[in-house]
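One structure is given here, and the rest of the page talks about it.
Rather than the whole complex, this shows some of its chains in their spots.
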Amino acid sequence: MARFFKKKDASIGSAPGSLIFIGTQKVDHSKIRVIDYDPNGLQELELENIRDGVPFKDTQTVTWINIDGVHDTELIKNIGDSFGLHPLVMEDIVNTGQRPKMEEYDDYLFFIIKMLRFDKEKQMIIGEQLSMVLGKTFLLTFQEQIGDVFEPVRDRIRKAKGRIRGTGIDYLAYALLDTIIDNYIHIIERMGEQIECIEDDILDNPTPELLQKINLYKREMNYIRKSIRPAREFIQRLANLDTDLIAETTTPFLKDLLDLSTQAVEVIDTYRDMLTDHLNIYHTGITNKLNEIMKVLTIFSAIFIPLTFIAGIYGTNFEYLPELHYRYSYFIFWGILLVVAVVMVNFFRRRNWL
Amino acid sequence: MARFFKKKDASIGSAPGSLIFIGTQKVDHSKIRVIDYDPNGLQELELENIRDGVPFKDTQTVTWINIDGVHDTELIKNIGDSFGLHPLVMEDIVNTGQRPKMEEYDDYLFFIIKMLRFDKEKQMIIGEQLSMVLGKTFLLTFQEQIGDVFEPVRDRIRKAKGRIRGTGIDYLAYALLDTIIDNYIHIIERMGEQIECIEDDILDNPTPELLQKINLYKREMNYIRKSIRPAREFIQRLANLDTDLIAETTTPFLKDLLDLSTQAVEVIDTYRDMLTDHLNIYHTGITNKLNEIMKVLTIFSAIFIPLTFIAGIYGTNFEYLPELHYRYSYFIFWGILLVVAVVMVNFFRRRNWL
Amino acid sequence: MARFFKKKDASIGSAPGSLIFIGTQKVDHSKIRVIDYDPNGLQELELENIRDGVPFKDTQTVTWINIDGVHDTELIKNIGDSFGLHPLVMEDIVNTGQRPKMEEYDDYLFFIIKMLRFDKEKQMIIGEQLSMVLGKTFLLTFQEQIGDVFEPVRDRIRKAKGRIRGTGIDYLAYALLDTIIDNYIHIIERMGEQIECIEDDILDNPTPELLQKINLYKREMNYIRKSIRPAREFIQRLANLDTDLIAETTTPFLKDLLDLSTQAVEVIDTYRDMLTDHLNIYHTGITNKLNEIMKVLTIFSAIFIPLTFIAGIYGTNFEYLPELHYRYSYFIFWGILLVVAVVMVNFFRRRNWL
């Protein structure tokens, strides 16, 4: 289950802090992009070498360095050394099987969070690990592959839309987290619509495919929940953190984000409950359908059983069987059969069995 | 599921604090109503323009400004600027998919709560978001549409009934919250009566319609719970809040309100348990009914099976079958059939199977 | 469901603190009884008018004023004004749908607790609200109707039995609470005996009546639990309260009472678990019984099916059917039938199906 642990067997007992890439390499070459801005100006460039990015580090401008691809441990090591990161931080960045978390270091905050997208082909949600290092004047983000949900944020920076250009690095970090949580909600909604969609089918036409769908949705909802719950935890800690890395004016935004993630968790739980209900209704549906069949067939058989018995009586070969010799016996016999059948059908009707 | 999130796709990644109306527009034009009073006088008017309301803001009288309709982001922006509201507060007001909550700002408290009503046509509870801003001398309330549950409060203000005219703006806010919680309880009671109503039907006549009803009530109860539980949380915080926006004499009333909402949550949980019991009894009822049918039919068949066998014996064409030739064989044959049937019925009776 | 909320519709949105009697009037006229005592003397009288009771209020003797019937809001108002009670306290007294609770005021403590009794006719537990106001020198108790469980306490006061005459008003309040909790335990025990009683019937003879009984007991146990758990909570707070209304010597008694109520809650939970087990065993019993019937009948049918087939063979009218013409064919035929039947019965026996 690569979705849970990604610890390579080779790494068991290896020295902590040693940089071993754990995960699936998703890009050929790591790509380093820098966006550097302040209220007055904006610079956007792609670096060949991380050393070119270091000068941005200590300027008063907001510097966002984004790295796509974390398989290149050499590069990560260089970045880590240039920006003074703890060995464990570097290890966590290249190990893509981490649980979302926040860690405080003296000069920076370190977050891990999952970016999710629904892969239509595999019919499952794919998580990508995003590591963020929030320093005083720089923000490092590490993604597993190219392509993310941050384009609207980049647009807002480029167009100086909203407050983003006028605020510090902490607001940028918030804006990225906000976008990720927004995206969670988008995915939850899409899944939610499908979950509600199947509701009507369940009672009427409970097929095994439906059961598999329900179980699939349940697993995916659990997966999202596992991503969002620890994220929510660290956003809560972040909103109450006593640090000069987060400006006081950013705190209300973080609290707002906390509300949003709390709501997301609640909605997930609502859908999980709904899926549990779906499962129960599914089983009720299955049972009802079978019961209906069995009931009708059993009643059907029950009606013919006495009729067959009566026919059996007059199939006997007794020498002295008076009824056999009357002229209208056969027609009376039919009459009796009909009466018995009608009486029985009525009986079942009156008892509400039909 | 518009009842959970109302985040528009367009708003994903948009700048926080940007005013985008999220929800369904329920009125054509927003309506601004002002009630301004003190123990000595009362003024009630409808404004064309929010600017006419600003003068009331800083007087010593109690000023309640109610806005019906929050789709007009321009208006909300004007109000927010006039009364010094934080951009996130304005965003929350126009986003009608918020979770109930309270936020403290320097000069005012901000609440979001849901007003509920049961829509008979759609057979579901409709929630309307009410946002309240409680300042030192003014109370702003924002509703999604015209028509609310506050008429009794307005009456008490007009008729100077009870303590409302002699107390401050905090008591007014309490009175509105109290009316909303009272209304929750009214709805819970109405649903509760229906839940109890179906109880007798469940065991006797478990139809699929009943199952749908039970599931409907369960969902609605969950929905109310989701509205009232966070409300209860912030009322608790409010009752213990160290702020000069709430007078000390109002605190006992808030504690009373807390008791009421605690009780409401407990009653909801009681009804939820009752619905779970209903579901179980429903399944027991279904099973019992089918079992009864199957049992009777199986016994019925079992009685005829040996009779048919005996008839089969005498339907054989053996040349030397002595019984066939006796004069009274046929009547003895009938006698044997009767005896076998009676013995079997008795056997089933004695075993309590019939 | 009058047992949960008793809020009248008329009272929705009414001014808090307004005295509206909510409940069922159970006595024609409220009755005021005073017991006033100290170690040396005892006075017991019935008042026409509450004003006659006020002089007792400030004496050094222990004064217990008991009011039966709370529908007379005028009277409650008078009492409240005479003894300086908060309007919300008065409102709670006349609203008989309150949750058990304790509230601290400057000069007195206010409790609400439920007195329970099992109504044999309605087959349900009836709760009566008891409100207590514990001042420095007086104790007010408000009951919904005449008749309570306090006679043993009154006897102990009259006969100066135990420590009650030599201690203060707080010990009297404790004694009353103790009697109520004792009474809960008495009711739990009576129900418990009945719950254990039905245990043997469940597996052997699972009738629908039994199911209804189990559900009834479950509901009643839940009802008692809802009364006792908040009572336990406030007794805990009371035992740790830092107030001069409770003497230090009374605290060990309150802790003892806390133990008792903790134990009561645990025993209730034990019985609830037992009822859940009963329900499961009931369903097992139902299923086993039906399974047994179906199994026996199916085996019974299975034995006759091949016999009937063999008879069918020799019922065919083939012209050249050699067996029909042998002299002993018919008897050999019977022999075959018997052998087949015996073989099948043995087969089922060996497989442990019979």
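In order of appearance the chains are A, B and C, and numbering begins at 1 in each one.
In the analysis below, a contact is a pair of C-beta atoms (placed from the backbone, for glycine too) under 8 Å apart; a residue touches a chain by one contact, two chains touch by 3 or more.
Note that the structure is predicted; figures quoted are calculated from it, not measured.
The complex is a homo-oligomer: 3 chains are shown here, and the full assembly described by the structure file contains 5 identical copies.
Note that in this section only the chains that are shown with their structure count from here on.
Residues touching across the chain A-chain B interface largely differ between the two copies, under half of the numbers being common to both. Chain B maps onto chain C through a rotation of 70°, based on Cα atoms and reported in steps of 5. Separating the CA-averaged centres of chain A and chain C is a span of 44 Å. One inter-chain figure worth recording: chain A and chain B are separated by 27 Å, centre to centre, where each centre is the mean of the chain's CA atoms. Contact with two or more other chains is made by residues 294, 298, 301, 305, 308, 312, 315-317, 321 of chain B.
Of all residues in chain C, those touching chain B in their complex are 1, 4-5, 7, 9, 11-18, 86, 88, 91-92, 98-99, 101, 103, 208, 211, 215, 218, 222, 226, 279, 283, 286, 290, 293-294, 297-298, 300-301, 304-305, 307-308, 311-312, 314-317, 321, 323-330, 333. Those residues of chain B that touch chain C in the shared complex are 149-153, 156, 161-164, 174-175, 178-179, 182-183, 185-186, 188-189, 192-193, 196, 203, 252-253, 255-256, 259, 262-263, 266-267, 270, 273, 277, 280-281, 284, 287-288, 291, 294-295, 298-299, 301-302, 305-306, 308-309, 312-313, 315-322, 353.
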